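Left out: one protein chain. Kept in place: all the others.
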Amino acid sequence: MAPTAQSTIDARLLAELRELIGDDGMVLRATELKVYECDGWTLEKSAPEILLRPRTTSEVSAILKLLHRRGIAYVPRGAGTGLSGGCLPLGAPVMICTSRMNRILQIDYASRRIEVESGVVNLHVTNAVKARGLIYAPDPSSQVACTIGGNIAENSGGPHTLKYGVTTNHVLGVEIVLPDGEIAELGGPAEERCGYDLVGAIVGSEGTTGIVTRATLKLTRAPAAYRTLLAIFADVENATRAVSAIIAAGIIPGAIEMMDQMIIRAVEAAFHAGLPEDAGAVLIIELDGIAAGIDGHAQKVSELVRGAGAYEVRLARDEAERATLWKARKRAFGAVGRLAPNYATQDGVVPRTRLPDILRAIIAISQRHNIRIGNVFHAGDGNIHPIVLYDERDASETQRAIEAGRDILKACVEMGGSLTGEHGIGVEKMAEMPLIFSPEDLLVMSELRRVFDPDQRANPNKVIPVPGACVEVSVPRRQVAL
Amino acid sequence: MATTPKLDPPAGTATPDQALATARNAVATTTAESSRPLRDVVNYDLLLDCVHCGLCLEACPTYVLTRAEMDSPRGRIYLMKALAEGTLELDADAVRHLDLCLECRGCETACPSGVHYGKLIEQARVYVERNYRRGPIERVRNWAINSIFPYPARLRLLLAPLRIADRLGLRPLLRKLAPGALRDWLDLLPARDRGVEAQRRNYGVAGDSTAKAGAASNRAVAEAPCVVVHHGCVAQVLTDSENWNSEGALAAAGYRVARLERTVCCGALDLHNGNVERAREFARANVSEFKRRDADSIISAASGCAAVFAAYGDLLKDDPEFADDAREVSARVADLSSLMIARDYRFSREFRARVTYHDSCHLAHGLGVREGPRELLRSIPGVELIELAEADLCCGSAGSYNLTEPAMAGELVRRKADNIVATGADYVILGNPGCELQIAAELRRRGARIRVMHLADFLALADSSADATASPRL
Partner (left out) sequence: MSERDLSALARELEAIVGAAQVRAPSALEARAASIIVEPRDANEVAELVRKCEADAIALAAIGAARTLAQIRPAPVAVGISLARINRVIAYEPDDMTVIAEAGLTIGALNRLTAARGQRLPADPPGPDHTTLGALVAAAQAGPLRLSEGTVRDLLIGVRLVGHDARPIHGGGQVVKNVAGYDLMKVMVGSFGTLGIVTETTFKVRPTPERYTVAIAQFPDLAAALAAAAALHEAVPLIHLEVVSAAVADALGYEALPQVFAGVAGSAEEVAYLLTQAGAMLGSASAIIADAEAATAYEGLRDFAADDAAIVAQIAVAPAELAACLTRSGAEFRAHAGCGVAQIFTRDASNADDLGRTLAHWREIARGARGNLRVLRVNDDFHHELNFFDDPPGPALALMRRLKSTFDPRGVFNPGCFVGGL
């Protein structure tokens, strides 16, 4: 638990909050607050002092006005599936959860727009429109549970970002309650904005600019056809080279996912998906689009990956085979749990052409620290998820796992990459921000944040490192990377 | 770390350094926790499978309704972990949120890490029952449930007055006089005629006096695989047609149908209520009985029971006398649809109907049976299958859950009924008697004309080969 130095929650505040949202909108008991002490990032824990569960924008606004008057900081939360501790209360006694604001408000099929409350679950958006041949394109692997509000906070990605972009490319307008309780309508169903692109500034701001209560999203035409290939390689080097070969040929698949031998074997042991256990690496390449010409593209991809060293290429013959391949990929992390008592997942990015280099570096890091590291990731956009295996009962191995994780991130940065492709900075990577941003850059970012939140009461102590607040992480990251 | 210039501390908090130091030092405590002795709440290693990703949230019926973390599988696992690690005491709130779990195991289907949630919640309930003293009303209620439902004779006896009342047309009066909670229970019980008919016939072999003659008359049948249908406890009193019609369908598909000499409760009720010892007793009795029949496949019209049979191997794994047999029993558990499909059963008669299908939890999440029943329904000439929204979201029946948690169960069944009505179907088909009673009661309450039927009953209705004769009575 992390109470503030002196609790600011008093009886009067509680009475006023009760007036605003009623008893059923408030969670006050320690046992119930306990489960809110972390999200998908479980290394650090801190329970809020109170949890508020508003149902409407006006409730959110009333709450934030009250907190503003009292100078109390808060942390917003959606479904709590984030992987970087974005909704961990750090010096924020109040947590505001949007999960009850989950109505789909309006669907305009002809314009391909949908307006939803921010607590709507990502997949529910697609489910609402798929009968009309539309989808909501950003599909983080947590899409069955994560909320649109959380996606906006984290600028979520997914396996299909290479072709379809990330959340920010699909959010046209938001209704946001600013930290002072003021409600601002920004953007709208139109593609052009009037004035500064504040929506663009809010997406990815990790809840530090206010609480988004509604969003107008772009919908995308669902692909009419898929071709899913499994390309089998003797080693990761050739597999990653094949990724660049495909892109260089002007083909942009819907997704290119890679698994190395350690992951292949774990997946096979768990699910018997028919992957070749002797392979050094496999790529799952999925083409999507109109039916015409897709076989030609599949043929070309097949030739390209063979040219890059694939010794076998299998094409999923039907929907069932395609589903099996994707199940193997999506459940890979679950399978990894069988290889070691603990595992830590990193989320780094390198330019796609540097994939062979970063994988070589990871092998070297693995050997240097004498620790096992598996790889399963979105190869198409250079977004790697190395999985570091360890046993937390072994203090030395635990320490080596931490160091290996850091070394991988540093290697990404040295190769012109970034600290995070889709999990966000949150609390997890604040300390590493200076690796890619200068003090001036960070200062400008904090200034930008204060445009929305001058008092820094919205999700304080996140994203931008605060001097002197850097703590040594004592346990590696054990989590599902998605 | 490089320093960052000119950052003001956030307002309304301690200085950032203090706040962060306080908060982030909590990190250390989480690792220190593991060095404390663990309480025997659940198998702790099973808890470690959960990586707290949250993918289970929307698969959980209670989370879908309350949208609160403590009513989600992840939240409940977190409570179990905190109880085990000693960072949380077993208080009324913890018990409340563990109680609210339906044990539908929808979360297991959603979980990418293979967490055995069903086992965890069963173990946690044993811990709760041993360590938490419930209020008097709850105790009486649980005692009543545990001492009546598993015993068909007792249940029949209890229901006798109701039957008489029904014959005399007095149910409305009875209902009026009953106190609130009892009234809800009463409403779950169907009127004496469910409008479902079944042929009570001996198809079988082994043990029945007629078996030998039957088998001898047809050598092909004699060599066919043998199936035993466990008739359940509550099911044989309230929805017996499902058992008989299951047997009828299997016989029609060319199976030999065997019957148990003695049928005792599968133990599901006890497992759900934290009474694992009696559950093991039931399990041992059933394993012996199954072994005696030695059927190739074991099914139950109640998928909740079938899922428990499938778990006997695990339940009795530490019992040297029964472990092997229990494992064998679990391996032979099947379901009606897959057996029918395996024999490539064809329906000869057209039956025109708009049908929707509800996934009973333990069939879908426990046994992983989803496509089979749908495929079978689609294979009936004239049947149009309409997909049900949230088909695999629990209806709230969940064993005795609708009796112990009527509010949550009521919300769930209303949501289920809304979805069913929206399909415009004439029939809703399912694979568990509890779901049937629960959903039928709600549809009755609404005056909806949609008929709720177990798959076996529907097959009997649709298939001319199962000509109806006797009508089961309550």
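Which chain is which? They are A and B, in the order written, and residues in each are numbered from 1.
Definition applied: contacts are C-beta pairs under 8 Å (C-beta built on N, C-alpha and C of every residue); 3 or more make two chains touch, one makes a residue touch a chain.
Remember, it's a predicted structure, so these values are computed and weren't measured experimentally.
Here is the thing to keep in mind: the chain we left out touches A in the whole complex.
Touch with the chain omitted from the figure is made, among A:Ala92, A:Val166 or A:Leu230, by A:Val166. Among A:Leu14, A:Leu105 or A:Ala248, the one in contact with the hidden chain is A:Ala248.
Of the candidate positions A:Thr98, A:Asn383, A:Thr398 or A:Asn461, contact with the hidden chain is made by A:Asn383.
Think of the hidden chain as still there; on subunit A it touches residues 108, 110-113, 154-155, 157, 161-162, 165-166, 168-169, 178, 182-186, 188-201, 203-205, 221, 244, 247-248, 250-252, 289-293, 296-297, 349-353, 378, 381-383, 416-425, 429, 433, 436-438, 440-445, 447-452, 454, 463-464.
Following the convention adopted for this analysis, only the chains that are shown with their structure count from here on.
Distance between subunit A and subunit B, defined via averaged C-alpha coordinates, is recorded as 35 Å. Here subunit B touches subunit A in the complex through residues 1-14, 16-31, 34, 48-49, 51-59, 67-70, 74-75, 78-79, 82, 87-88, 91, 93-94, 97, 110-114, going by the rule given at the top.
Those residues of subunit A that touch subunit B in the complex are listed here as 1-6, 8, 27, 29, 31-32, 34-36, 38-40, 42-46, 53, 67, 70-73, 79-81, 88-92, 99-100, 102, 119, 121, 123, 142, 144-146, 270, 330-331, 333-334, 337, 341, 392, 427, 431, 434, 439, 442-443, 446, 455-457, 460-461, 464-471, 473-475, 478-480, 482.
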